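Just one protein chain is left out here, and the rest sit where they should.
For clarity, chains are labelled A, B and C in written order, and residue numbers in each chain start from 1.
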Amino acid sequence: MIVRRILLNGATFTALFLPFGSISAQSPVPSPGRWLMTGDFYGSRRYMPLELSGTADKLTGTAFGMTLSGSVRNGHLTLAGTNTSGDTAAVDATVGQDKLTGTIKQTSPRDAPVEFSFTAEPVPPLPTAKPQRHEFTPTVFYRQFSPFNAPVLRINPSDTVHTTTVDAGGNDEQGRKRVAGGNPETGPFYVNGAMPGDTLAVHIVRLRLNRDWAGSDDAIVESGLNSAMAVRMKGTGDSVRWRLDREHNVAYSESAGEHLKQFAVPMRPMLGCIATATGPGGAPPGTGDSGFFGGNMDFNGMTEGTTVYLPVSNPGALLYVGDGHAAMGDGEITGNALETSMDVEFSVDLIQHKRYSGIRLEDADSIMTMGLYGSLDDAFKEATSVMAEWLASDYKLTPSEIAQVLGTVAEYRVNEVADRNSGIVLRLPKAQLAAISKPPK
Amino acid sequence: MIVRRILLNGATFTALFLPFGSISAQSPVPSPGRWLMTGDFYGSRRYMPLELSGTADKLTGTAFGMTLSGSVRNGHLTLAGTNTSGDTAAVDATVGQDKLTGTIKQTSPRDAPVEFSFTAEPVPPLPTAKPQRHEFTPTVFYRQFSPFNAPVLRINPSDTVHTTTVDAGGNDEQGRKRVAGGNPETGPFYVNGAMPGDTLAVHIVRLRLNRDWAGSDDAIVESGLNSAMAVRMKGTGDSVRWRLDREHNVAYSESAGEHLKQFAVPMRPMLGCIATATGPGGAPPGTGDSGFFGGNMDFNGMTEGTTVYLPVSNPGALLYVGDGHAAMGDGEITGNALETSMDVEFSVDLIQHKRYSGIRLEDADSIMTMGLYGSLDDAFKEATSVMAEWLASDYKLTPSEIAQVLGTVAEYRVNEVADRNSGIVLRLPKAQLAAISKPPK
Amino acid sequence: MIVRRILLNGATFTALFLPFGSISAQSPVPSPGRWLMTGDFYGSRRYMPLELSGTADKLTGTAFGMTLSGSVRNGHLTLAGTNTSGDTAAVDATVGQDKLTGTIKQTSPRDAPVEFSFTAEPVPPLPTAKPQRHEFTPTVFYRQFSPFNAPVLRINPSDTVHTTTVDAGGNDEQGRKRVAGGNPETGPFYVNGAMPGDTLAVHIVRLRLNRDWAGSDDAIVESGLNSAMAVRMKGTGDSVRWRLDREHNVAYSESAGEHLKQFAVPMRPMLGCIATATGPGGAPPGTGDSGFFGGNMDFNGMTEGTTVYLPVSNPGALLYVGDGHAAMGDGEITGNALETSMDVEFSVDLIQHKRYSGIRLEDADSIMTMGLYGSLDDAFKEATSVMAEWLASDYKLTPSEIAQVLGTVAEYRVNEVADRNSGIVLRLPKAQLAAISKPPK
Partner (left out) sequence: MIVRRILLNGATFTALFLPFGSISAQSPVPSPGRWLMTGDFYGSRRYMPLELSGTADKLTGTAFGMTLSGSVRNGHLTLAGTNTSGDTAAVDATVGQDKLTGTIKQTSPRDAPVEFSFTAEPVPPLPTAKPQRHEFTPTVFYRQFSPFNAPVLRINPSDTVHTTTVDAGGNDEQGRKRVAGGNPETGPFYVNGAMPGDTLAVHIVRLRLNRDWAGSDDAIVESGLNSAMAVRMKGTGDSVRWRLDREHNVAYSESAGEHLKQFAVPMRPMLGCIATATGPGGAPPGTGDSGFFGGNMDFNGMTEGTTVYLPVSNPGALLYVGDGHAAMGDGEITGNALETSMDVEFSVDLIQHKRYSGIRLEDADSIMTMGLYGSLDDAFKEATSVMAEWLASDYKLTPSEIAQVLGTVAEYRVNEVADRNSGIVLRLPKAQLAAISKPPK
């Protein structure tokens, strides 16, 4: 396991929040350390991390990819800086109790200058409570991986959540329709301490069926149809209901005729969707979509024991889970797998100050990357590139070594062709990687 | 196993070759049954199967997708017919001893008429000898899957051949360069009785390493390079030599630095190339290419125990084997796998009068189809379509049933991205298919 | 021009709204004709057209792709029906003044039954006022093609709107930043009478520059980068400002060095975005996206004189326009064209009860279809398929004739590779089509 539970010493963090220099009643001074600025950027919310250090007289801030210098005087903070491209930034704010309120001005040699208001708060220290297990019964289900849906539960890193998901059509474990279809999600879960720029590790602890049927259909999606196949499949497209025999862990098509009467599909419960909310500046994706945020990845390896690493784009990460499948062939080529409600237990961990170049996953046997793109060819390249980055950053491999590893032990599988993105998963066996003298992180 | 050894009763076939009607010394009459016409079609050789039946006075021939009627008179055969599209064909020939020599005229409502000479011979009966095991030491290696290379050995269906292959660079088990590189092949092997329109089943009986090194390199092929990856890999492209530790069945990069010193690749010997020669009318493909004829498929599942089904385009099928790999990651993403010479034992079987819509494979656990196309997306569709045809023809599944099977148990893996075609293999586990009530053939 | 201004006779429509049978004070009866039902489908809004006919005693409704029968009794409407697949629908409603309020129940043999509340109103007759020209100064700009943004102006079919758009970065004709970037749009414009199921024709009447600079950049997007190109372009990515010389209608790069000092780009103002809002049940796309709704199509043929046909998914259609370019090479390969604010005049027409299979466009010389997909290959197929549908439906061509027309006079151009969808435009010259004996519609 690459993810380690990060139980931080609260004392250290408390210390960080002692204000700079001496405290005077009239003029508060912002504490050093990590802040999050929230800007109102011409109508869009924008999160901007800020790292403060130095003294009130000689304040230094790191933000916008540059270093800013300034001071705090009479409750008023000013910071300004320039980068090598000639871009400038100036922050002007009133200092309140653990709060900044002011404006940001930015110029660049070629673009029009911008000026917008912001507020900032110090990033709270990571929680230090003992890991908890939460029982959560969902009552609302969302159909966008949106940052604007209210969190349904606040949890700490290392906590575990036991909950349920409705099926892709919105039907729960009782078969009751709870919400319109399209992969309605349980969540969002707010992870205390998660901040834009961090990575969230989501670990599927336990994933079990909780009803005895699944819905599916019998068409083949466009990505599976060359002309011969298209002509062959003309006229299909009916719903197919599957009986889930949980005792023997196999599924049967309920409408099977003579040929498929004995056709028993081994069940391997998986989650089609795991996602963090996308940032507040853009259009929240629907729950049928996928991307850097995870989402509807439809990978049949997303089962009990799998961990997926997703970028944090909002305070609290805002984690969604949904779209359980009792079983799914590679590619979800019928558009719907065996769609069913699910009993889910997951835990989360936080990797601070780190954002990967794409989607990483791992299970007991392997590390994996996933490419999600408009074609399998581009997805293949993406999966390869993200793995190369992983091997370079974590295993310190040179480009030549990366090629030698991929050339000999890579496994590439199609995870998804049913949705707007097609997906390729690149898997490397941990057994092989164990032999690589990986330096300590 | 779908392939059954077809040991035919010779007597039946001898009987077939009794001539029609009464035999007169002056005018031989062609025997009924299967003939192969070989035309000289405006400079190109063309094979055309002909099925003869009836009597000398009232002769019937099936050829060119139509039924022809005619007679044999005074040693002269005439046959003529028309199809529903208005195409006509007329055969005019002198009858010799087991031989026809004459001309074929064809017209169509829209194209210019054609007229060309041909000769024909009866297709010999399938050999009935007891299966043999041939020891064959190659002395010549070919670099095109050509119908014009002289057969190196004639074998019967059910026979086994034990031979060797040089590596992709032309180096043999002694490390001697025997031929220019580019996947030089052992063969072609002439399979007695194989005729255009048949399918050849090639079974890899045994596949073993026969030297202790392999050549490879450390670049990533274009199909694996998005822009980030391309920039990362800039400057790579060196040859890499691998040590093959046959005792422990692992390979080590000989130029490994600190990181990969312990990196041991499990060896799984495979053949990159198995092919039947393409037909005599077109340009023979180079041995780096792949297609309906098999060829450089570079599938790491092409190992001991695997059977591949290939179309017969020439009398004798003309089978080629080559391009052994000690190990290969999916996709052969470095362009060269661990390229090495190989000790090969294969057997062949013949499926007469049957040509599949694409490449089928099988091993002990699964049936597989392979799509080979200019993009992974098209290869994916091809693999799916060929499997659908297989499920429809052999398992009698309806389109709806095909979708249900693929949607639940299909496994799609990338086999090849290094060459002009990219390849996807679709695998279905026999364990699942066993439950399908497959009708007798 | 295929689009004709539809000036309907108001009297006819008024007549349609006379209620069925005799009117009694106690129990209103719904008028025959077109209604729009708005359902609250498990939390999502759903529009469902309903066509009513018959009498109060014997009422017939067409909805959900089936025919429903029922009656109105004591102010209470009931309708029920079944289709050939065994799906059923039942409508149960209280009849108010031009209003229905009730519930809909639907069942299908395989899916869970659904039941949800709805209200319905008669679709108003098409406006009959004389076409108007509206002057509209935008004060708000939207960044999603959302059905939930309040209309900024209500217009009638045949009306013309004169307005402005900000550039892709949100800067207006004065260079003031008005909104965050990402193709902020002017609109949505509510087109009176437009109903889900209709098609909106948007005609660019006049399109002129209104400032003397444009922003762009000097990177090449991922879709334009093979590995050689990726290595070549490493390190580019700066903003480039262009001077728009409106007098001579050419643009110059302001940062041009020696080589490009005289490089004058002919200006051809175009709109990157024209869209109707997507339906209320899904995630509204961001203004960088494209699809069946049009959107960020980035086609440099979207200039003065071009008409685009877009599906209506909401009452009023909700039309957005934005993302003006002073000039753009095919594909928008630098990601940003010459992005500038624009002076826009457009008119709209309505094609009722008709929805095309994809995006159609036309200008003085040609009819065009656009394929938008995750790869150029899929976009190519889409553009071809939509044009085939056009030729079949409007020109009554057979498949063979369609092939003959496309095979001889089709022009395929890449319109877009910079965004998530790639686009291909298929153009057929009207000069050729004029010779096709097109039947009257």
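Please note the rule applied: a contact is a pair of C-beta atoms (placed from the backbone, for glycine too) under 8 Å apart; a residue touches a chain by one contact, two chains touch by 3 or more.
Note that this is a predicted model, so its numbers are computed, not measured.
A.B. asks: Looking at B:307, B:347 or B:422, which residue reaches the missing chain?
C.D. replies: B:422
A.B. asks: Going by the contact rule already stated, which one of C:183, C:210, C:296 or C:334 would touch the omitted chain in the full complex?
C.D. replies: That would be C:334, which touches the missing chain.
A.B. asks: Looking at the whole complex, which of B:240, B:297, B:310 or B:424 touches the chain that is not displayed?
C.D. replies: Only one listed residue reaches the unshown chain, and that is B:240.
A.B. asks: What residue numbers in subunit B mark contact with the hidden partner chain?
C.D. replies: Here the touching residues of subunit B are 41-44, 46, 85, 108, 110-112, 114, 141, 143-144, 169-171, 175-180, 182, 215, 238-241, 255, 281-287, 289, 373-375, 377-378, 420-422.
A.B. asks: Please give every residue of subunit A in contact with the chain that is not shown.
C.D. replies: The missing chain touches subunit A at positions 222, 225-228, 230-231, 233-234, 375, 377-378.
A.B. asks: Residues of subunit C in contact with the chain that isn't shown?
C.D. replies: Given the touch definition above, subunit C has residues 216-220, 223-226, 228-229, 232-236, 238, 240, 251, 253, 256-266, 327-334, 336-338, 357, 375-378, 380-382, 384-385, 388-389, 392, 395-414, 417, 422, 424, 432, 435-437 touching the missing chain.
By definition in this document, only the chains that are shown with their structure count from here on.
A.B. asks: With chain centres defined as mean CA positions, report which chain is farthest from subunit A.
C.D. replies: It is B.
A.B. asks: Determine the centre-to-centre distance between subunit A and subunit C, using the mean Cα coordinates as centres, and give it in whole Å.
C.D. replies: 32
A.B. asks: Would you pick out the residues of subunit C that each touch at least 2 other chains?
C.D. replies: 375, 377-378
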